[in-house]
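Here it is, the structure, as structure tokens.
A single protein chain has been omitted from the complex, and every remaining protein chain is retained in its original position.
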Amino acid sequence: MSEQAHATTGTYLRVALILVMITLIEVGVFYVPAFQGVLVPVLLVLSAVKFALVVMFYMHLKFDNRFFTFLFGGPLLLALAVIVSLLFIFYGTVRLRTGT
Amino acid sequence: MRLVLALLLLFLTACSGQFPQSVFAPRSDFSTELAGLFTNIFWWAVAVFVFVEMLLLIAIARFRARPGAAHPKPVHGHTALEIGWTLAPALILVFIAVPTMRAIFATSGHAPEGALRVEVIGHQWWWEYRYPTLNISAYNELHLPVRTAIQVDMTSADVIHSFWVPRLGGKRDLIQGRTNRIAFRADSTGEYWGQCAEFCGASHANMRLRVFVESDSAFQRWVDQQRAAPATPAKGSPAEAGERVFRRSACIGCHTIAGVAQGKVGPDLSHVGGRATIAGALFPNTTETLHRWILNAPSLKPGASMPPQNVSPQDLDALVAYLQSLK
Amino acid sequence: MTHGSTHAHEAHRTSMGVDSRKMAFWAFIGSECLLFGSLIATYLVYKGRSLVGPYPHEILNIPFTSFSTFDLLMSSLAMVLALAAVQRGDMKRGKLWLLITALLGLVFLGGQFWEFSHFVHEGLGLTTNLFGSTFYVLTGTHGAHVTVGVIWLLTLWIQALRGKLGPGNALTVEITGLYWHFVDVVWIVIFTVVYLIQ
Partner (left out) sequence: MKRWLTTTDHKRIGLLYFWTAFGFFLIGGLEALIIRAQLVRPDGGLGVSAETFNQLFTMHGTTMVFLALMPLSAAFFNFIIPLQIGARDVAFPRLNAFSYWVFLLGGLFLNASFIAGPLFGADRLSVAPDAGWFGYANLTSRQFSPGPNVDFWLLGLQILGIASLAAGFNFVVTILNMRAPGMRMLRLPVFTWMTLVTQFLVITAFPVITVALVLLMFDRFFGTHFFLPSGGGDPILWQHLFWMFGHPEVYILILPAMGIVSEVLPTFSKKPLFGYTVVVYSGVVIAFLGWSVWSHHMFSTGLGPIADSVFAGTTMLIAIPTGVKIFNWIATLWGGQIRFTTSLLFAVGFIAMFIIGGLSGVTHASAPSDLQQTDTYYVVAHIHYVLFGGTILGLFAGIYYWWPKMTGRLLSESLGKVHFWLTLIGMNLAFFPMHFSGLLGMPRRIYTYSADLGVARFNQLSTVGAFLIGIATLIFFWNLLRTRWRPANAPANPWDGATLEWAIPSPPPVYNFTVIPTVTSRLPLWQTERHPPMTPLPDRPPAPIHVPGGSWWPMITAFGLPIIAIGALAHLIPIVLAGAGVVIVGIYRWAYEPFEM
């Protein structure tokens, strides 16, 4: 159990602070009309950062056995691929169907 | 091996015409393309098959254990070989993939400008065809002009079905809420068989269809016939009595006969007398089958949503006479 | 059948040098990624395909859900603090933080309950439209996970109250934490994909 060497209460608090700040930014961005155009990419990046922070620090993935990263990251990437390809297939065919 | 050869022989004779749903006797540009593609891949597959099975047979024939023989050399692998038998299949696959991609785009279902449009609508377990430009409809039996580009738009009124006439082309699914397309041009006249290929419930096996590819003039005659109002039976004929029975029976709740009834549950019967078959091309359209059909459709076609009709023998005769008069 | 356990140490030797339960749990979490991935994919595929309202933008309440999100993030913080305390052997703090984590989870569930009943009141039922169905099934599945997590945390807390939880059980608490943080992470995604990207 070597995590303690890496993550301290201070780290946890700092991470929590960042998480809350990002959430505030997310909500802020949502309400600012100027951001409407880039809303989706900005939000996706921000939530990915939050996701990574929790996984790396709170779930100790950063400090733990590298193999856990594979055990979690592999399926995670697969899940992402599933989402992306389904979206592509469905929105792609919608366009085909309504286009010509 | 001998079995394979014997069957291969049968396979070749299969092209000779006694198989109305064979994919080996294509009669349209679409099905010809598919047959060509299949033949191409088939020969690659035969080559791979023969090569690999030969290797296998040689291995087990040559290296059977002999008593007293020395322990075999423990070979652990061979890098060049591994690379070789990775690349060789990859190369063969290129020869399969390229024509595949070409065929995918060639058969993507878009007919040239000016093609005859037909809409196919699947029902459990019968077919409805609409010709939006000709303003007519047909049921179970599709009539098409020869050497004319056809654009087929498909959808379903209920579950998923699949429209398949092997000699005219590959199958495409009929899906409620979606429109699917195929396009083809039949190159010779004749009667083509097909049937629903996607499992669609109790009578999936009985959801068959016919396509009549006709010369332009014959097709035009058929179109005119469908456009005309249904025949009015002669005064005093059995058919006229039949019309009266029809009007007072449950039939009108489900069937349309222009000017007589407008039910929508079953096929339109305005021109049922002119069809060669009934009930999803399941039975020839004869007096006898019509009798049996009306009396108890579900017993002939499991699950059919036309309930048994309680009609007296005289009424039945009249009814059938009427239906037959509707050419 | 049990014989004396002189070889107890043998059972604890593992080939990857990590505890089997923890490894199994990471595999489980990986598997859960695909569960939620499929649900999110379903939600996204059906986005904008509802035939009748209410539609997302008419009904989703961002300030309220931001609070829920904040609540869940804080519960994650409480969870790591609980684990750190248990690992230090500070069971007094450990108990406290466990309870706080569970309570924050309960607050989240209460919020979800309020949100659901509010939506139903507004006319968005499970079967109203595709948005309703995909929304309730996705967030409901997440809510079910939170519920399991809360029960699990309370179980640990009760165990701790009875003095049966100590640094020797740190691994149990750690695994509970993995589950809890994962549930939090899923919410981070849901919050963005469902609530913010309308």
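Residue numbering begins at 1 within each chain, and the chains themselves are lettered A, B and C in the order written.
FYI, a residue touches a chain if its C-beta (ideal position, glycine included) is under 8 Å from a C-beta of that chain, and two chains touch if they have at least 3 such contacts.
Note that this is a predicted model, so its numbers are computed, not measured.
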{"item": "Missing chain: touched chains present in the view", "value": "A, B, C"}
{"item": "Among C:N61, C:Q87 or C:S133, the residue in touch with the chain that has been omitted", "value": "C:S133"}
{"item": "Residue of B:I175, B:A250 or B:L316 in touch with the missing chain, whole complex considered", "value": "B:I175"}
{"item": "Residue numbers in chain B that touch the chain omitted from display", "value": "3-4, 7, 10-11, 14, 18-24, 31, 33-35, 37-38, 41-42, 45, 48-49, 52-53, 55-56, 59-60, 63-66, 69, 71-78, 81-82, 85-86, 89-90, 93, 96-97, 100-101, 103-109, 124, 158-160, 162, 164, 166, 169-173, 175-178, 180-181, 193, 195-206, 208, 302-303"}
{"item": "For chain C, the residues touching the chain missing from this view", "value": "1-8, 10-11, 14-16, 18, 20, 23-24, 27-28, 30-32, 34-35, 37-39, 42, 45-46, 49-51, 126-127, 129-130, 133-134, 137, 141"}
{"item": "Interface with the undisplayed chain - residues on chain A", "value": "67, 74-75, 78, 81-82, 86, 89-90, 92-93, 96"}
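As a working rule, only the chains that are shown with their structure count from here on.
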{"item": "Averaged-CA centre spacing for the pair chain C and chain A, given as whole angstrom", "value": "16"}
{"item": "Between chain A and chain B, centroid-to-centroid distance (C-alpha), Å", "value": "49"}
{"item": "Computed distance of Cα centres, chain C from chain B, in Å", "value": "51"}
{"item": "Where chain B touches two or more other chains, by residue", "value": "none"}
{"item": "Chain A-touching residues of chain C, taken from the complex the two chains share", "value": "16-18, 22-23, 26-27, 29-31, 33-34, 36-38, 40-41, 44-45, 62-63, 66, 69-70, 73-74, 76-77, 79-81, 84, 87, 170, 174, 177-178, 181-182, 184-185, 188-189, 191-193, 196-197"}
{"item": "Complex contact set, residues of chain A against chain C", "value": "1, 4, 7, 9, 12-13, 15-16, 19-20, 23, 26-27, 30-31, 39-40, 43-44, 46-47, 50-51, 54-55, 57-60, 64-65, 67-68, 71-72, 74-76, 78-80, 82-83, 86-87, 90"}
